[in-house]
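With one protein chain withheld, the remaining protein chains of the complex are depicted in position.
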């Protein structure tokens, strides 16, 4: 059954093509749709469209659907198209006429949007919690190893001395900013679209949009009904942008760790239970987990690009194109969650090789300190720089141009 | 069981994180791995590493696995990591020592690559067939409606007369070029990586790489073993690039059709079984199928971006990051296939409103023809242009600057 | 002269390659660097590294450089690499030893970052002002045309009645959210990096980072010196993300207008001075300006992608790669500015064809209203929907499957 069923059948290839994976993906939204449908039913009750008994039955059935879904027992069939239809079908099947009343004063458009925004709010809050846990894991690492000296690098070349505390502290500081971006995204999506219907509001019926917004704990009502449609994809891109930003930090931290875990750098290592082996090289201990965190940044970024790109150049009002923002949204959020989680495990198990870290602080890394020492004695900075430059061993250790020319001549 | 199992267990969260969806996705590769493993076994036989009887048992078991998988009965468990391990596990379980011999002279790295390249060759050929069918559908449409006049547009404004035949013919011409790009991609991937092992070849053992390449119908051997690793992701991006190119044409054709099917343009329509309805607007007939083709271009493009982006800035040699090119590859290919298929159905069912098409050829669209008529009479082109410009009704129909100024003054 | 000049010359091709366009692009940063260098000099004065007279001379020279640059007279030579070197060269040339003192207690790394962040703060504030102006232009349009009825569309098909006010109001609502994202971006970048030097702080010297931050009107100090480096590219991506979001709205508004300005829709038009002509079709009036707004969204999005992509998979600490985020940042910001500006002109000049707008509200668009009327009379929504569905003229007007089959048989 489709909500718009008029007794004609859709071409089976077209049906499969248009539904895509929605009947599988949509289980993420069932609980939120039940919550929103219950709030909507209560509002219909205040409007006199459903009576008290009908409301009670709808609320019970919606709660039941949410529970069934949690147990993995609520079925969304291909021909349902999505969870919203499956829920209305279930209600109509169970409650008859009462079920057929619930779609008054709303459209599938605002219904989808409302469920998505509730999902997003929940996930953004969940990700923020994960980021807090990740910050704690960074702090713990600093508590254990913070004072250990470490070479600081620029251009991948040894530059000046730093410490594990400063290096890891950079990611802790980044995590604070990431939380603020999550808050900004959360504030953006915290607008109730329920009651905007198909983007043109609800003719004749007097809907109480503030009431449903309040019940669903939205911070405000999205007043302009066409903006609700314009926000689809746009808001999702902001949510994914906040995820990308977190993933960016994880990408950079993973990159550092992968380098520090090479035998050449040798600063850090992971225990066997966090490394994998090779099918032919029995000696290998591979940090796959960090490679996959590094790589997954690119996936989340591409999910964001999908969302931004596919909603462009579209006329105002609902376009089916935007249905395809669901999968990138879910994928981006779930990937981000799993990467933060696994990074917490990595951080908890990481250990450093103190000897190698200390030994890596070679003499030339203190050149800037020597420059500044001269500055303190009154030498202009640029002069001090040139004085020290003449004394440091050249890391290149290249022969002079003359020597090289001679060598080339074979003399 | 993992191929590299050394009796230590991997952290369960890390295991799930590293395997990702591979145990589900990899069913696409089982048949190709069985084919490649059989070719490899035959080569091991010529090397004397497995005897004739062992070879026969391996070949039988591999054929059996492929059949099981086709029936949906071959299991790839999370702890197998991927289909390659599941296959070796199955062989070892069934054939004992013989099964434990098959991984000699190869690595999982070249095993994955070989299966992927066989898959890609098969899919590129399949997509080419679909493009041929799509070309036929375009030709059929031209045969039916080709001579029908249609306004030609530039800047979305009516420009000069054209026909359905010219318009659809542009897509037919594009499809020819797309086939050439598919051929170029096919030629690129048609190199056997089998025998490059982990990117460093096979020490001590004398592998016959030409023999396995020939058996697997590869056009040539990829001689440099490190290039096999460098090609991972790079070749996949080219395959996806060929898909993007096809999708680009479909995106543009869908965009045209969506516009021509608005009530305002009204040139074309689709039958009910290819359109969907609205949950609240009983009068609607929506061309969702075309919106989703349009949108899916952006998805395929983003899958290509994923592949190109996540393989960048990586050190030579295998990096686990590249495992994540599998899902975009599969997604991009499957999306492209389904869009071509559905577009063939659309083209077969599309019909035009002759009256509205003809009526749309309004007089001003012949202005260039009038210019050229003057040119034929010897008027320099730019002069002819200005002469005609003075005579055509201005589509803007804006009052002159003076009139507007007067109106603004209220006079 | 390079800041790091040690008497060896850089290969000329390499010099050109590494400098890129920085010597041209960097004029955008000269004023900000002068401002930051003056603040830094005042702090060096409090540290006793430069005396009061030196400070005065530095402040005068820096002010002079900023003025020269504004007049287009300050030269950044290719061999200077960037504006920062050109400024130090100028100071050293003019002030001798005093000029050679100014680089104490800072590095080019934090110098670049500080100038960039001042630039970003200024531009974000400027863009916000433009968005306010654009909102005003939207409001003016609503004031003039708001009550004019307009068909509302879903799936590009006529759906339900709406008005110019509701449609344009959606963009006004979007502009409010965009301002909030600009604020979030502004808050993020409002952290002073000055004093983080090359990412490892300043050995031996006691810098007063709060003092310079306060003088430069930064909201807070970025305490972790390695975070300053990690923030490069990441913050720029957030700034560009805020731009992309604005551009997204403009893209959608331009798409609507381009459609509404076709002769087929015919709802709106632009005066001749905002349209262009064709080289061969004398009758054309083309809305290029809107096509270019639409297209430039994609450019800004790609500038954001550049920034996000090129900073990935990099080791912590400065990498020269990030220098290449400058051009996308400037391009994205300047494109966004120009598009908002031009859109304000478009909105001021846009006018509607009342007759065509009203005539477009055809009868079937009121079907949902008829459904709701039945709902008010007590008919369950889904039943009312089906009742109305049977009465509306089918926009497809396709013959039944039987009729079509008969036609296909030629009977």
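Descriptive notes on the structure:
Every chain is named by a letter (A, B and C) in the order it is written, and numbering of its residues begins at 1.
Just so we're on the same page, contacts are C-beta pairs under 8 Å (C-beta built on N, C-alpha and C of every residue); 3 or more make two chains touch, one makes a residue touch a chain.
Because the structure is predicted, anything quoted here is derived from the model rather than measured.
Only one residue from B:251, B:286 or B:338 touches the chain missing from this view: B:251. For the chain missing from the display, the contacting residue among B:259, B:292 or B:342 is B:259, taking the whole complex into account. Checked against the hidden chain, the listed residues B:25, B:68 or B:104 yield one contact partner: B:104. The residue touching the chain not shown here, chosen from B:20, B:195 or B:225, is B:225. Chain A residues in contact with the hidden partner, per the touch definition given at the top, are 154-160, 258-259, 261-266, 269-272, 275, 278, 280-288, 291, 305, 309, 312-314, 360, 362, 364-365, 367-368, 371, 385-386, 388-389, 392-398, 401, 404. Within chain B, the residues in touch with the undisplayed chain are 3, 6, 49, 88, 92, 97-98, 100-105, 109, 152-156, 159-162, 166-167, 169-174, 177, 180-181, 184, 187-188, 198-200, 202-205, 222-227, 229-231, 234, 237-238, 241, 244-245, 248-249, 251-252, 255-256, 259, 294, 297-298, 301, 305, 308-309, 311-320, 366, 368-369, 372-373, 375-376, 380-383, 385-386, 389. Listed for chain C, the residues touching the missing chain in the whole complex are 2-6, 8-11, 13-14, 17-18, 20, 84-85, 103, 106-109, 111, 197-198, 272-274, 276-282, 284, 286, 288-289, 291-292, 294-296, 298-299, 301-303, 305-306, 309-310, 319-324, 328, 338, 341-342, 345.
What we mean here is this: only the chains that are shown with their structure count from here on.
Centroids built from CA atoms put chain C at 22 Å from chain A. Note: centroid distance chain B to chain C, computed from Cα atoms, is 32 Å.
Remark: chain A and chain B have CA centroids separated by 27 Å (rounded to whole angstrom). Counting partners per residue, chain B has 272-273, 278, 280-282, 284, 286, 288, 291, 305, 309 as the residues that reach two or more other chains.
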